[in-house]
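What you see is the complex with one protein chain gone and the rest in place.
As written, the chains take the letters A, B and C, and residue 1 is the first residue of each chain.
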Amino acid sequence: MTRPQLTHIQIDNYGPWTVEPEPRREMDLQTLQSRLFADIAQFVGSRDGYAFFTRFDNMVAVTNGLDRTDHELLQESIGNRYPISVSLGTAVDPVPIEALEGATERVQAAGSAQDRARREVLGGEYRPPEAGDVSIAHFDVNDATGKYTDRLNEFDSFIRIEQAYASLMRYMREAHGALSFFVGGDNVISVVPEMTEAEYLEAIEHVSDDAGVELKVGVGFGPTPHDAGIDAKHALEDCRYDGTRVEFAGDEH
Amino acid sequence: MTRPQLTHIQIDNYGPWTVEPEPRREMDLQTLQSRLFADIAQFVGSRDGYAFFTRFDNMVAVTNGLDRTDHELLQESIGNRYPISVSLGTAVDPVPIEALEGATERVQAAGSAQDRARREVLGGEYRPPEAGDVSIAHFDVNDATGKYTDRLNEFDSFIRIEQAYASLMRYMREAHGALSFFVGGDNVISVVPEMTEAEYLEAIEHVSDDAGVELKVGVGFGPTPHDAGIDAKHALEDCRYDGTRVEFAGDEH
Amino acid sequence: MTRPQLTHIQIDNYGPWTVEPEPRREMDLQTLQSRLFADIAQFVGSRDGYAFFTRFDNMVAVTNGLDRTDHELLQESIGNRYPISVSLGTAVDPVPIEALEGATERVQAAGSAQDRARREVLGGEYRPPEAGDVSIAHFDVNDATGKYTDRLNEFDSFIRIEQAYASLMRYMREAHGALSFFVGGDNVISVVPEMTEAEYLEAIEHVSDDAGVELKVGVGFGPTPHDAGIDAKHALEDCRYDGTRVEFAGDEH
Partner (left out) sequence: MTRPQLTHIQIDNYGPWTVEPEPRREMDLQTLQSRLFADIAQFVGSRDGYAFFTRFDNMVAVTNGLDRTDHELLQESIGNRYPISVSLGTAVDPVPIEALEGATERVQAAGSAQDRARREVLGGEYRPPEAGDVSIAHFDVNDATGKYTDRLNEFDSFIRIEQAYASLMRYMREAHGALSFFVGGDNVISVVPEMTEAEYLEAIEHVSDDAGVELKVGVGFGPTPHDAGIDAKHALEDCRYDGTRVEFAGDEH
């Protein structure tokens, strides 16, 4: 049974800040958001966690291996270097969506995302990493370059990928409580509970039927997201070489 | 009639680079991608253009106001500071998707995105900015904080936004040749041809029917994306205060 | 006669901010400072200017080619993305130190660097670039790798370079009103008035006598710092190949 630790990262009172005293330059907001995400990705990633940009003003991270002290330090360092601050809620559960539900509740319990008085909430539970706590599924599109990138204009390629992602994210959440994130190119990374090969094939077929895009997936397990994720990447390489649709990493399970 | 200038930015041979000699740490890739986008957003944005992250390995920018020399400099500066290089294709057309089609063709004509020999393509046409060349529509979700962010877990909020975006992007492209980009939070920015208030209302109703999410939109015009976009933001503020669904900026038209 | 345009960039009320409410983590301050400088270097540099980190809380830029609008935009963009704001003063004079004197006066006239009420000063004069307005001298140390880097521990190498820099900066300022900046490695870039070969040789001999370090120098002229500086770099390459101590770039003068 997996035990992913999910962290919900929310910029405090961000919406109002972007338009007060008047709307700020959009490209400055884009720069701020993507650099903030990059800093979180480095902080979390160099401790073997995974962070996802999600909506940018709200981000999701899988943080098995990061304890409360790490979260405090991340929060302090962002507060020292950005014009905004962040709140962090963390929870652990075998089902990823349940863990995130617990994480979000810690933040919501302290006040609204647009409450001026609510700043730098830090709450939750943390779990020392153990083998098999995290499972990561790494999906990509079969021959995206040949079918889309080299043939369609960039937006029409993007629409294909985006429709596939919208379909997959909804299916995986509803059927399995899994959290799926587009990570660029034709890649989607899912934080998943234990799932069978048949269940992955059903997900792939759902997207094929629903959005007309053919996916394949590599699945890994590990004590941390990086461990599970790097195994998933290797498994996905196996799919590529063998022409298969689902591969599980070795016997790390 | 609008005359948007679109630039397609493609990282050269990126897919293979991410897995050779073996898969690289995902959070390093995320950091690299989002910082590259941030740098492009600053370069383009400080010249009054707009850049969108799209798939990260392929980005789209609206570059009215940037000429060939600017594009050369952007390409050279990225080559000097990143382990990867980028190709740039640019074109102008009254319909945004047609402009992007022309831009992508410049890049595709030189070789595949995964061609090892194809590096730093630079091609296209550039247009000195004139009043009304660019129209930007800035959409957001009605009361996203109250309906979603403060009530649902972060992933379920995100799914709502993402489904609305997937619906809007497809509709706007098919009905109007417009290019719509999620820019974080509950915001979508569209590069649009001239559209009527009725056409915007139809788009909003389409998303309401299709994804169950209620949008509003501010529309601006200008010689550059920043000029059009800041007007669109002000128009969207007008929607917020007046409770309207579509507002056009003053009489800049 | 050269006409360098100098900009003094001062972080508003930075010293107190670093210790209030209590001292902030030093590495967060280092990160903030060096990224702020990097952003300014990109903004100014992509408009063919040069920026130097100097004391980090106070920076100096040579900005021929950047007008008031550019300075306003730089100031606004920093204010949008950092927890601090900056004041900018600009002036033009044939002698670099006089130009900087005028630039600093614009900032000082509005209040102290630690005045809580003084924010985002913007004042000065701007000059459209003309041929020969800027002269840049690029110094480096003869065989720094062989004599120091590969033989001494890093700090003892650094001491040699630093003593040479301290000697050169003082001499060039006192004898010629030139502004010299350490730019990393064994490199010093000077913003200079017109100087003869004999004057450069005297400077080099002064440092040899005073600090025991042997320098060489390439000198360039141009309408902008980048133009002058890239010529200076090529001239310095000529020194390297020909074993000479002073080289002037072609006949760009």
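Some notes on this structure:
We adopt the following convention: contacts are C-beta pairs under 8 Å (C-beta built on N, C-alpha and C of every residue); 3 or more make two chains touch, one makes a residue touch a chain.
As the structure is a computational prediction, the values presented were derived from the model and not from experiment.
Within the set C:Glu154, C:Asp209 or C:Asp242, the residue that contacts the chain not displayed is C:Glu154.
Checked against the hidden chain, the listed residues B:Thr31, B:Gln108 or B:Gln163 yield one contact partner: B:Thr31. Contact with the undisplayed chain is limited, among C:Gly185, C:Gly212 or C:Gly250, to C:Gly185.
Although one chain is not drawn, its touching partners on chain B can still be listed: residues 24-25, 28-29, 31-32, 35, 76-77, 80-83.
Take chain C: the residues that touch the chain left off the picture are 8, 10, 14-15, 18-19, 22-23, 25-31, 33-35, 37-38, 41-42, 44-46, 49-51, 53-58, 60, 97, 100-101, 103-105, 108, 112-114, 145, 149-159, 161-163, 165-166, 169-170, 173, 179, 183-186, 189, 226, 229-230, 233-234, 237. Those residues of chain A that touch the chain absent from the view are 39, 42-43, 46, 73-74, 77.
In this text, only the chains that are shown with their structure count from here on.
Chain B and chain C, compared by their mean Cα positions, are separated by 37 Å. Chain A and chain C have Cα centroids separated by 43 Å. For the pair chain A and chain B, the distance between mean C-alpha positions equals 22 Å.
Residue positions of chain A with contacts to 2 or more other chains are 25, 28-29, 31, 35.
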